[in-house]
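Here you go, one structure.
Of the protein chains in this complex, one is absent; all others appear in place.
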Amino acid sequence: MLARVRDWLDQRFGWAELIAPLKKKTVPVHRFSYWYFLGGITLFLFFIQVGTGILLLLYYRASANEAFESVQYIMTQVQFGWLVRSIHSWAANLMILSAFLHMFSVLFLRAYRKPRELTWVSGMVLLALALGFGFSGYLLPWNTLAFFATKVGTEVAGQIPLVGRWLVIFLRGGEEVTGATLTRFFGFHVALLPGITTIFLALHLLLVQRFGISVPPSIEKEWQTPGGGAREIRFFPNFLLRELMAWYVALGVLGVLAALLPWELGTKADPFAPAPAGIKPEWYFMFMFQTLKIIPAKIGFLDGELLGVLFFAAAGLLWVLLPFFDSEGRGRAQRWILGAGIFALTYIAGMTAYAYLVK
Amino acid sequence: MRQFDELGARERCTAVSLITKGRRPTFGREIFFSCLAVLAFLLVSGARAQTKNTCLDCHSVLDPPLGVKAEQFAQDIHAQKGLTCVSCHGGDPATEDPVQAMSRSAGFRGKINRSQIPGFCSRCHSDGSYMRQFNPSLRTDQYAQYLTSVHGKRLARGDTKVAVCTDCHGVHDLRPARDARSRVHALNIAETCSRCHASAEYMKGYSIPTDQFASYSASVHHDALVVRGDLSAPTCTTCHGNHGAAPPGVASVEFVCSRCHVFQAQLFDQSPHKAVFAAMGLPACVTCHSNHRILRPTDAMIGTAKESVCLNCHSTGDPGFVAAEEIHRQLISLEEALVRADQVLNRAESSGMEVSQARLDQGQARDALTKARVTIHAFQVPRVAEDISAGLKVAEQTHQAGVKALAERDYRRRGLAVSLITILVVLIGLRLYIRRLEASKPTP
Partner (left out) sequence: MNSPGPLEIPAASAAPRRRFVELLLGGGLLASVVSFFYPLVRYLIPPPAVDLGSDTVVAGRVGELKRNTGKIFRFGSRPGLLILTAEGNYRALSGTCTHLDCTVQYRGDLHEIWCACHNGLYDLNGRNISGPPPRPLEAYDVHIRGDEIVVNRRRGA
């Protein structure tokens, strides 16, 4: 039966020719192979987001007067609405976590080296887009925590010199966070960001396809020694089946989280109420938030917060350009990058933990 | 030594100042500096003064009791309306000569005698056509009321320790009652009264207690007024009257309380207590709730436990005792039902279930309890039972809603278990399948 379908497709689209490269694709097998799953998991979670997001779109209303009530409606009245919404919220966090882990694993396994520099750059763009998704999506339930977290977050954007003020007005749709901000963020979240993400995701996957899966230099060296044979498995079906296992585990985790730790509703945002104590952004912004909090108000004659923002901007830029510093063979650049990677990981993890432990 | 008449104007000013300090008037440095001060003040205020008011020239630099600071007097409502020193004290404000200014021929009255103050103020304040110029809606019967008050009656008998107008209102910095800094503003009245009434020493010789302010400060009325800022809450004058201040009599206490607590008074009138209290000469509300130290009432106040007020009169077995016991039981039953329902709803909410509708309905059950706590003033079990049973019905419904929410939570967890099992089966299946796939074809 399947053969008949294959023939039908082949006669019209040259199916066999199209999927030939896919059939040839292989995945290296070594002690670090498990890290290869992270990219696929991130992609899977993205698909989950798109799916649950579309479902939420059927009931959600993006106006300040109705947003909170529509989410409440989804949580209480819509059949399994609680499940769809909780999965969407949890998968968002898991996707960003997995994206960060994927990035760090690529860094430490040195998969960004030539010729894969643009894969790294497109990946960084995707990470930024994911953070954008997180930031814009967080506001949509229009509850108190989200409202004030958005207020603080957009205010930090205003610290950027020259474009800061215009950026804040662009993000907020005005001077303050209002219903206009909600509508705008909704537009970002369901149209603008998905559109741009599709382009970069396609590019990223295409590049991965084109260059194949990278092998870490240490493993490469091992394989070059006599007797140390290179091992690989076929992507289709072997690796894909394993990937499917990972995806099912992810589904199980999502189900447990959604049923046992459902995402809370909060209280409806009141722009005129004073900000409650302990406003903080989502965990993936915490390290930046905490850094800005502990920077002294003035360093020399420069404004502390401005310096913090500039530091992160500079660090981000350098991070994106990382592959271009590491031409192969030069041990020093590699060690610098390794050091920077370890520092970044420890800093982010440490700052995030610090932010939560110190009230 | 020169005579007073021989002194120049400013020298007289200084002389008087020194005399009131109890010193011999000698000239020298003091004169130089105090007159320098006077000069400076005159220079500064010279441009301001349109109509001459030489009274303040000297009196603004004198020490109390003769001193009146110019800034102080500028706040005075009388001054703002255009009245000055001479409007009350008489005299000639235009001349700089103190003797001439404060002469009888110029109409100088000096300090008004305490016992004459109320009559003196009423010269204007009881004159309707005069007061209409300044504030048409201001009352003009304060003096008439004062004469009916305890203060007024005692003053007429010669007791000058009692309060007169200036004791409460102030004199040279008199502010209208609606001004928050006024001593007779709602928030400040209790303190003003307590200046005399809370001083055991001052009140020695009078037969009334001095603990009213302390008791009032512990009361819910004080809490509402001063802490919560509700200006409609009662203070001393609300129940005792302000100008006609006198304690309400035993028979009239209920009328006073019922001005705000209408329901409770109406119910009390229908209750068996009304006739009994009247016969026994007991003040209606005060007997159970106290007059000044009115604390937040609790359910323990009614009933047969030792904190209850019912036991003050009722004894075991009499009809009142039985009724009190039943009423208490009813109140507690609704209270407990509410707590039970809240507990279930809390459990449901903390496990992630949404119970906002039930919480909303719970408000109605709480309303019923509030109503019941008012209805007890009828002291009849059936009336209380009516409100309580309505509340119990709602509490039962919200409890059920909470139980349903918990059942829904369990349903979700069972669903989760099912899907986890299917996922586990798939994982095992995949593992076996992969192994089989690669067993037949050894991985390179």
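Order as written gives the chain letters A and B; numbering starts at 1 within each chain.
Going forward, contacts are C-beta pairs under 8 Å (C-beta built on N, C-alpha and C of every residue); 3 or more make two chains touch, one makes a residue touch a chain.
None of these values were measured; they are calculated from a predicted model.
**Q** Just to verify: which one of B:S87, B:T160 or B:T370 makes contact with the chain not shown?
**A** Only one listed residue reaches the unshown chain, and that is B:T370.
**Q** Which of B:A275, B:L295 or B:V425 sits in contact with the chain that's absent?
**A** Residue touching the absent chain, from the options given: B:V425.
**Q** Taking the entire complex into account, which one of A:I19, A:V78 or A:I348 touches the absent chain?
**A** A:V78
**Q** Hey, which chain A residues sit against the chain that's not shown?
**A** Where chain A meets the chain not shown: residues 2, 55, 58, 65-66, 68-70, 72-73, 76-81, 83-84, 234, 237, 248, 251, 268.
**Q** Since one chain has been left out of the picture, which residues of chain B touch it in the full complex?
**A** Touching the missing chain: residues 230, 232, 260, 262-263, 356-357, 360, 363-364, 367, 370-371, 374, 415, 418-419, 422-423, 425-426, 428-430, 432-433, 436-437, 440-441.
Here is the rule we use: only the chains that are shown with their structure count from here on.
**Q** How many angstrom lie between the CA centroids of chain A and chain B, rounded to a whole number?
**A** Between these chains, centre-to-centre, one finds 58 Å.
**Q** Could you please specify the touching residues of chain B with respect to chain A in the complex?
**A** 352, 354, 356-357, 412-413, 415-416, 419-420, 423-424, 426-427, 430-431, 433-434, 437-438, 443-444
**Q** For the complex, which residues does chain A have touching chain B?
**A** 29, 72, 75-76, 82-83, 86, 231-233, 237-238, 241-242, 244-245, 248-249, 251-252, 255-256, 259-262, 264-265
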